[in-house]
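Excluded from the complex is one protein chain; the other protein chains are retained at their positions.
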Amino acid sequence: MEKKSPPVDLKTQPQTADGKAINELALVEAALYVSGRPLTISELCSVLKTRSQRKVKNIVKRLIQEYASRNTALEILELKDERYVLQLKAEFTPHVRKLVKRPLLSIGPLKTLAYIALRQPVPQKRVIEVRGHHAYGHIKLLKEMGLIASERKGRTAVLKTTDYFADYFGLSHDIPTMKRELRKILEKDRASEKTVESSEL
Amino acid sequence: MEKKSPPVDLKTQPQTADGKAINELALVEAALYVSGRPLTISELCSVLKTRSQRKVKNIVKRLIQEYASRNTALEILELKDERYVLQLKAEFTPHVRKLVKRPLLSIGPLKTLAYIALRQPVPQKRVIEVRGHHAYGHIKLLKEMGLIASERKGRTAVLKTTDYFADYFGLSHDIPTMKRELRKILEKDRASEKTVESSEL
Partner (left out) sequence: MATNIKKPFYLRPPWNILFEFHKLEKLSPWNINIAYLLTTFLEEMEKTGQIDFRASGIALDSSALIYLMKSKLLLKLEEPPLPPKPVQDFLPPPLFLPLRYELTSTTIRHLLEVLDDVLKSEMLLKPVKERLELVLPSPSEILPQTDYYLMEIELQMENLYRLLCEKVKGTGIIQFSTLIKDMTRLEAIRTFILLLFLAQNEKVSLWQDEETEEIYITIGGLNIGKEEPAS
């Protein structure tokens, strides 16, 4: 059984420690499962150690079909910009929502993230002034999680949110549009808060 | 296929908005997927809206078989106290680790954990000597996560891994056997890491 792997690409083919070739479909599945976010073709190329985007697209398409043919709670979708995501089918959400307890971030880093999102591109110095010295740690964490990125502008580090941030919260990838979306929700929230307050009087 | 569900329990059976009965296997899969931790039989009972533990056990066992029969990167394990968990098969870890945005533990604590696991029961003092002063923080974290426990032996605190740790890795609860199994995992991990590294060049 173990000897049947074909003699192609043996050097670059992902392997387990005992030399068995890892199934490529399963490798794409692994990547989509652990990342929990949409992956681009080039991210998948890097996982599969290949430069052929066509090859990767074929593998993902086969995986999508495999998922669609089974009776499973999960689905793999192709998004419009050639990104792929593994997610729970929407009809299951209400039944299992109560098991979802872990927040993405605790309150401190979440506040720092919210501030960066609304004020981006914002100098790191300004974020520290507004949020205090603990925000150094928050910024490090948010970068590690891929939610924000920093750019150098001369001597200043400038922070902004990433595409992953936009995907997580379902916002536009275009920064000005995203900020408008955020402001709109914020204003709506405030307006309904006022209505509640005045009706409580 | 969809019509074959028996006409029992129609009131309590989980349903989608349009009234279709949701497949119970897929519902257990959904619960394990979103929670990302081992679930007990009673948690699964509550998701399936049933009191019959036997029924739930049967469903989970069928799901486990279904996963085992497919060529997938995921596995469902039964832990010794009748808890069930969905996770990535260990051999895929080195290939997709870089995509994980929120590692449960960073490299430092993971090294301390590996040292304790291989040297247990080991005096805390020894761990600090070998791993440095930062290991105080690692030990605290690992204890909080329930992966290690400390015992007093006279004046010395002695550290060892917990049953939860053994379950997490699917290892034997017998310490000498576990250490043999661990050595194998660590060697495998190192070997496949080398494969990943060299093919990235």
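Which chain is which? They are A and B, in the order written, and residues in each are numbered from 1.
Just so we're on the same page, contacts are C-beta pairs under 8 Å (C-beta built on N, C-alpha and C of every residue); 3 or more make two chains touch, one makes a residue touch a chain.
Bear in mind the structure is a predicted one, so any value in this text is a computation, not a measurement.
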item: Touching residue (missing chain; options A:25, A:64, A:130 or A:149); value: A:130
item: Listed residues B:54, B:80, B:133 or B:152, member touching the removed chain; value: B:133
item: Residue, one of B:64, B:118, B:149 or B:175, that touches the chain absent here; value: B:118
item: Sites on chain A contacted by the missing partner chain, in the whole complex; value: 33-34, 36, 88, 100-105, 107-108, 110-115, 117-119, 122-126, 129-131, 134, 137, 152-157, 169-171, 182, 185-186, 189
item: On chain B, residues whose C-beta touches the chain left out of the figure; value: 33-37, 85-88, 90, 92-93, 96-97, 100, 104-105, 107, 110-111, 113-115, 117-119, 126, 129-134, 136-137, 168-169, 182, 185-186, 189-190, 193
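What we mean here is this: only the chains that are shown with their structure count from here on.
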item: Distance from the mean Cα position of chain B to that of chain A, given in whole angstrom; value: 23
item: Chain B to chain A touching residues, read off their complex; value: 1, 14, 16-17, 22-23, 25-27, 29-31, 33-36, 39, 43, 47, 70-74, 88-89, 91-92, 95-97, 99-102, 187-189, 191-192, 195-196, 199-200
